[in-house]
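With one protein chain removed, the remaining protein chains of the complex are shown where they sit.
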Amino acid sequence: MTENRSIQISNDNKRSPKKFPTVERFLEGWSVYKENLIGKIGLTLLVIFALMALCSFFPPLIDPMYHPMTGVDPDISHSTSPSWRHWLGTDFIGRDIFCQLLAGARIAFMVGISAAFMSIFLGTIIGMIAGYTGKVVDTLLMRLADMIMVMPTLLVVLILSSLFGQLNIWTIVLLIALFRWPGVSRVIRAQTLSLKERPFIEAAKVTGASHFRIIFRHIMPNVLPLSLLYMTFRVTSAIIIEAALAFLGFGDPSTVSWGMMLQWVWKTGHMFQAPYWLLPPGICISLLTLSFYMLGRAMEEVLDPRLRKEIAQE
Amino acid sequence: MALLTVKNLSVGYHTRKGFLKSVQGVSFALDQGKSLGLVGESGCGKTTIGMALMGLLPDNASVTDGMILFEDQDLLKMSKKEIRQVRWKKVAMIFQAAMNALNPVHRVSEQISEAILAHDADISEKAAMKQVESLFDLVGIPLDRMRDYPHHYSGGMKQRAIIAMALACHPSLIIADEPTTALDVIVQDQILSAIKDFQNRLKISVIFISHDIAVVADICDNIGIMFAGQLVEYGRIEEVFDAPMHPYTKSLLASYLTLDKDVIQLNSYLGETPDLINPAKGCRFCERCSVAETTCSLMAPEWVEISPTHKALCYQCK
Partner (left out) sequence: MEIRKFVFKRLIEIIVIFFVILTVLFLLFRLAPGDPVTRMVDPTMTPEDAAHLIAQLGLDQPIWLQYIYYLKNFFTGNFGISFHYGVTVFSIILNRLPNTILLFSTSILLSAFVGIFLGKIASWHKGEKTDTWMTLGALFCHTLFLPWLALIMIWIFGFNIGWFPLNGMISPEIWLDSSSGFWLKFLDVAHHMVLPLATLFLIHFGSYLLLMRSSMLDTLKEDYILTARAKGLEEKVIRNQHAAPNAALPVVTSVGISLAFSLSGGALTETVFSWPGIGRELVFAVSNSDYPLAQASFLLIATVVLISNLAVDVLYAYLDPRIKY
């Protein structure tokens, strides 16, 4: 039955069992990634946004009125439609919307990547420890993960902000990370469990490697690709949570994020009259989320050979 | 007149690395009530033939040549609708028990009665269920297990259920694809007896696909040995076992431990699986053959008739 369900040509007996041939795998991965249309679109979009983020530093240098937070056009004090001076118009106190958009890109990347990185870091370590140690520690950690996963992150951060007052952007990032690690840890734990039984781990134990060494030198490199993959999905959820918080008015008032921009449009009653203000931030959030998602899906194909189109299946 | 005649069948798969010629130029005939064993190692194409007979080849497969005449109709030229009617009613299949051949969310009895109802427009559900009961009796599954789900069955029971399902529409031909693989020897024996039993009683033809030549010897009238997509030897069971002609057949038989002889040396054969994308011009078994000569690698061998019912594809068999 296995003969024709999925015929694959493999060089199994010619491949040597290297444990982490990083560069070789990266290059191989890149060649697969390149062929994936979704991945290419995602990457292109991301590059565009990254450029936006980088460019956000320039406008205030050109003219202080372009500062997203404090820059007000001396001649304008209300919301205006797009013009040559203000490519996307101005907000309700005369600040340039386009510059706010650029600054928002910067914040989005910052928040997304830091929160994702922190939650991956936590999730990977906890997942590895849980999978490797097993029994009581594993059960405790996974129960903790369950409990955290059950909670709606946004609402938890809301409650916390009610107790601790206005939150700083980095506090928000930390909180997001604290509540998003469980998802990663489950996957990493599963991977660790299967890796634990592999012969090379046995070999390491026999040669007297300490548990610590086994985890970090042998298990982690094999688990990292998975972590990185999940990082892309975490970035999207971090960006969305921060945007939602800002939208509701609980963001960091000194940062201009896309969510904050939407809050201003909404709260100042301009949502019906100012499409040039209402549309761009939302479109950006969606596109950035989409591009990270596409990146993640393409990476999935790289990491999971079964998804690749090389192998002829139905 | 033969029930089934396969003439020069060639099937291949489109893969990224090229067109894989899985079956090439295979011909054989099967009379009603007789059984044929198709034996070969993994990748030799025997399952592909089984799939081609059922019309179940995957989308990336193509039949490049040949015809399959079943009751004088070419199955390869039939429309999808016609094939659906032939399936199960005329030609049924027994899959490996190890496979997930039964749908986990439906009761076993329902899956069998479904087959009956699909091919008989007039029968009522109750009558169909009665037939399922008699099928269960036939294969030896207790009736109180009828309404169970597949995951409640042991490997052997699942296999019996699969056999019962195959018999449901009284087909003339059953293709059994490795039905005893992954079962322990005792259960294996039971299943083989069951197959022999319905073969004799119901006069059903069986094509028994296996990698295990010993199993085939027990059940089949004729045997076809396959290697690298080609039929390399074909004949009546007694003929091929008593006087194997093709070197591959000889090595297959020699790899077996028998109880009545002392084992002097375990035979295993050398070599990798042959390349099916660019097959060798000459004899495909050449690399692994112990009696190969230069002609063998240069020219494709032709059939040598050892007797009217026994032939082998080899220059070296005389």
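Annotations for the structure displayed:
Residue numbering begins at 1 within each chain, and the chains themselves are lettered A and B in the order written.
The rule we apply is simple: a residue touches a chain if its C-beta (ideal position, glycine included) is under 8 Å from a C-beta of that chain, and two chains touch if they have at least 3 such contacts.
Keep in mind that what you see is a predicted model, and the values were worked out from it rather than measured.
Of the candidate positions A:G39, A:P60, A:G94 or A:P281, contact with the hidden chain is made by A:P281. If you put the hidden chain back, the residue from A:V72, A:L122 or A:L158 that touches it is A:L158.
In the complete complex, the residue from A:F49, A:F109, A:W181 or A:F250 that touches the missing chain is A:F250.
For the chain missing from the display, the contacting residue among A:I169, A:I240 or A:V256 is A:I240, taking the whole complex into account. Looking at chain A, the residues touching the absent chain are 1, 5, 146-147, 149-156, 158-164, 236, 240, 243-244, 247-250, 259, 262, 265-266, 271-272, 275, 278, 281-282, 285-287, 289-290, 293, 313-314.
For chain B, the residues touching the absent chain in the complete assembly are 54, 56, 83-89, 92-93, 95, 99-106, 111, 114-115, 118-119, 149, 151-152, 162, 165.
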